[in-house]
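Have a look at the structure that comes next, please.
Only one protein chain is missing from this complex, and each of the others stays in its spot.
Think of it as A, B and C in the order they're written, each chain with its own count starting at 1.
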Amino acid sequence: MNSFGKIFRTMIFGESHGPYIGVTIDGCPPGISITEDIFRHDLDRRKAGQPGATERVEHDKPEIISGVFNGFSTGAPLTILFKNSQTRSNDYKKIKDSPRPGHADYALWKKYKGFNDYRGGGCSSGRLTVGVVAAGVIAKKIIDPVIIEAEIIEAGGISDIQKAVEQAKNNMDSIGGKITCQIKGIPAGLGEPFFNSVESVLSHAVFSIPGIKAIEFGDGIQSSLMQGNQFNDEIISPDGKTLTNHSGGINGGITNGNEIIFTVHIRPTASIGKPQKTINIKTGKPATIEIEGRHDTCIALRMPVIIEAMAAIAVADLKFINRRIS
Amino acid sequence: MNSFGKIFRTMIFGESHGPYIGVTIDGCPPGISITEDIFRHDLDRRKAGQPGATERVEHDKPEIISGVFNGFSTGAPLTILFKNSQTRSNDYKKIKDSPRPGHADYALWKKYKGFNDYRGGGCSSGRLTVGVVAAGVIAKKIIDPVIIEAEIIEAGGISDIQKAVEQAKNNMDSIGGKITCQIKGIPAGLGEPFFNSVESVLSHAVFSIPGIKAIEFGDGIQSSLMQGNQFNDEIISPDGKTLTNHSGGINGGITNGNEIIFTVHIRPTASIGKPQKTINIKTGKPATIEIEGRHDTCIALRMPVIIEAMAAIAVADLKFINRRIS
Amino acid sequence: MNSFGKIFRTMIFGESHGPYIGVTIDGCPPGISITEDIFRHDLDRRKAGQPGATERVEHDKPEIISGVFNGFSTGAPLTILFKNSQTRSNDYKKIKDSPRPGHADYALWKKYKGFNDYRGGGCSSGRLTVGVVAAGVIAKKIIDPVIIEAEIIEAGGISDIQKAVEQAKNNMDSIGGKITCQIKGIPAGLGEPFFNSVESVLSHAVFSIPGIKAIEFGDGIQSSLMQGNQFNDEIISPDGKTLTNHSGGINGGITNGNEIIFTVHIRPTASIGKPQKTINIKTGKPATIEIEGRHDTCIALRMPVIIEAMAAIAVADLKFINRRIS
Partner (left out) sequence: MNSFGKIFRTMIFGESHGPYIGVTIDGCPPGISITEDIFRHDLDRRKAGQPGATERVEHDKPEIISGVFNGFSTGAPLTILFKNSQTRSNDYKKIKDSPRPGHADYALWKKYKGFNDYRGGGCSSGRLTVGVVAAGVIAKKIIDPVIIEAEIIEAGGISDIQKAVEQAKNNMDSIGGKITCQIKGIPAGLGEPFFNSVESVLSHAVFSIPGIKAIEFGDGIQSSLMQGNQFNDEIISPDGKTLTNHSGGINGGITNGNEIIFTVHIRPTASIGKPQKTINIKTGKPATIEIEGRHDTCIALRMPVIIEAMAAIAVADLKFINRRIS
């Protein structure tokens, strides 16, 4: 279940405070040039250090342990590990019995009957997105010349993102954000009708990222306020090019040859410095917690590269699924 | 690919103007009471006839051809057929070479190299949601006592839906809509971390429905404008009940025991009475088309029951996947 | 679960005494010429009427209800129905509580808690292989110019098959058989290492056919009696051609460009005319049953075409899975 894709399959594993997190890619074609440094740029984009991002800086050095030989993918499953070096597990002991509001602590405790690794969010930690970013780097090579670009356009509801973050930090509080993603150069005909529409597949991938609360394709919410006459995109050339792109490059779940555009909305970081009320699940009594660990003011800041990775993974799989049609 | 679910699997087939459309459910447990009349209520809710819905009225009589014996599910694959009786295929011949704006005509023609059944949207017609509704009726029985309720709350941006539809009809135009869905009584612990988060699975199912352009969970887009302190839901009892429900019943991709709430936004109907510009894909020259067929003014009107069905299908599957944890 | 394949997916449904049985093929490429008569030859090969085969003759007329338009596959799910016309359900009422030895009656009753359609073997009836044969016809077109040929080479342990059948018939008893299958012209490089070896995929498909008790690849059982020096096939040309073919065209789970050869062994028909002892599952007391229905003396006689179909379905899927490697 913890994998994505039918032909180009990405599986992640690991927990925030375990020895390693990692990713396995199954179905990667052979002959793709892969060295450890191709991951650097995207991993750095994800890494802590930007204004508002957590002070926990992992070096995120990829260790490729299978699927690459002499600098090229072999075609066999490709596994990449990342060491968890800077974990401070003691931070989390106090909150073991007091699930943090806005976190998955309670839900995971319930699901796994108390056996889950509660430290740092365990298996649902944002830390696991390191593996997603690494898989995305490979997926981007596979879908070339399709280009995927995501950027944050709002934090806390305003476009001056640095200002928004500073304000929230001063309040010991956190904020959310809004990110747009464009998939350029994507050919017409990808996606499968009905249960594997492009929107289904992309949203499935994107909602795997912790903290996303909404996704819009093309004009999204605005669409519901338009009339058909305004919304329908006029086709202006035999290659399917349209005059406008309200539908965001997808009709009936299939790419139409125009750019895919989607927008995601991210909740404020769950961990905040302020004291919060919760319940003690052992005693059943109210409790107040203060989260001392390191945390981002705005998780959305790190997300553009993760969203690009998820989109690339999804497009790579759709591309290979469509290969049956020669 | 054209199926949904891992254990409770729904597959649909058929084309708008073929002899039948249908659905096969694989993984249905035995012993569920199923007769042809249990589908009536939900099929009627989906059926044409409401203000703004198309005049094509199918009788939508389910023919169960496998998987039911003596009034109960057998546990074997359950197939239900629906005859397509009121097709007027001639309506579509004229538009064969002139893809309709806002429809999947061009995308499907490209994907399937011209072999797709272009009549009435073919395999991507909204007609196929009849099978989804039927599967939803069974899924609702399986997830009982979980209750799923969706309703349209806006059409064309206003809450007086009848008025919005009449206006659009007078303009020979179409409008979109906004639907909320509540999943009540859902236990904590459903969903799988990361790639099969509840949001991933629900959005995957929901975006299979043609015409949906956005989905929000809990406070959705509004979340990105809140501060962590406001957004985090205070846990007030040992069963996970929260004081507020900004997160919509899901944390870290797992249900937390509170109601799931999501909202979808639907584009205006693609087929409109007004003449529209497009291209002739054979000659490469501009063309003008008028869509004479029957069509809804607002497809969102029929959708609440389809969204309920998709949500029920998704929850049924999540329930069975979680059964490994006894 | 009741489907086979990842990209070229075959799903069957129906029960022996329901109104229809059928098959849905998902992932069929568009543009394949399909009319109802292309199925005739293989369906006839499977049909009753040969010496030793049951007297229940179904007309097995395929009704294509989706996925074909103007004589070609559309690329959308392709569903074919077959009416069950000659059912005599009364034959089975007597044995409802007395599971037939050698049949799945007891196992299905237990699995499905008594809700299974027990008539004629229900969902595990050999009747369902009609759908498999139909899917095989399409798969054979897809894998062309690969040729698959199966033939029965022994019945009841002897090669004079007609004689073996007559003897068994006179004894009111049944016999088994042995079938070889050759897959000619298959390119090197199909199959996935480890969990989806060619042997894994082919055996999975073949063991779906009721009544098969063993499969051998290449020299099969004989292999275990040879020495490495004898068994290893000498490679004699740069296209991988080998001097001998002990390994049956597969090394390390991947096709090596030589012919695939496998052999299956089929048990005697479970239904026999002789009285048999069993238990009454309601009373717990011993019972004696006589099976009056129609039944084959040797089910293996009909099986070559079913085995060909299963092999073709498996090869078609392996071919499409391998397409990621351009």
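Basically, a contact is a pair of C-beta atoms (placed from the backbone, for glycine too) under 8 Å apart; a residue touches a chain by one contact, two chains touch by 3 or more.
Quick caveat, the model's predicted, so the values are computed rather than measured.
Of the options C:67, C:210 or C:304, the residue whose C-beta touches the omitted chain is C:210. Only one residue from C:34, C:108, C:260 or C:307 touches the chain missing from this view: C:108. Mapped onto chain C, the interface with the missing chain covers residues 1-4, 6, 10-12, 99, 101-108, 110-113, 121, 123-124, 128, 154, 156-157, 168, 171, 173-178, 188-197, 199-201, 203-205, 207-208, 210, 212-221, 223-238, 240, 242, 247-248, 250-257, 265-272, 274, 276-279, 281, 284, 286, 300, 321-322, 325. Seen from chain A, the chain kept out of the figure touches residues 1-3, 7, 9, 11-15, 18-22, 24, 26-27, 30-31, 63, 65-67, 69, 72-79, 81, 111-113, 115-117, 122-123. Counting over the whole complex, chain B has residues 6-8, 27, 29-30, 75-76, 193, 320-321, 323-326 touching the chain that is not drawn.
Methods note: only the chains that are shown with their structure count from here on.
Averaging Cα atoms per chain gives one point for each, and the point farthest from that of chain A is the centre of C. Once the centre of each chain is set as its mean CA position, chain B and chain C turn out to be 36 Å apart. A straight line joining the Cα centres of chain A and chain C is 44 Å long.
Computed from the mean C-alpha positions, the centre of chain A lies at a distance of 25 Å from the centre of chain B. In chain A, the residues that reach two or more other chains under the touch definition are 6, 193, 321, 325.
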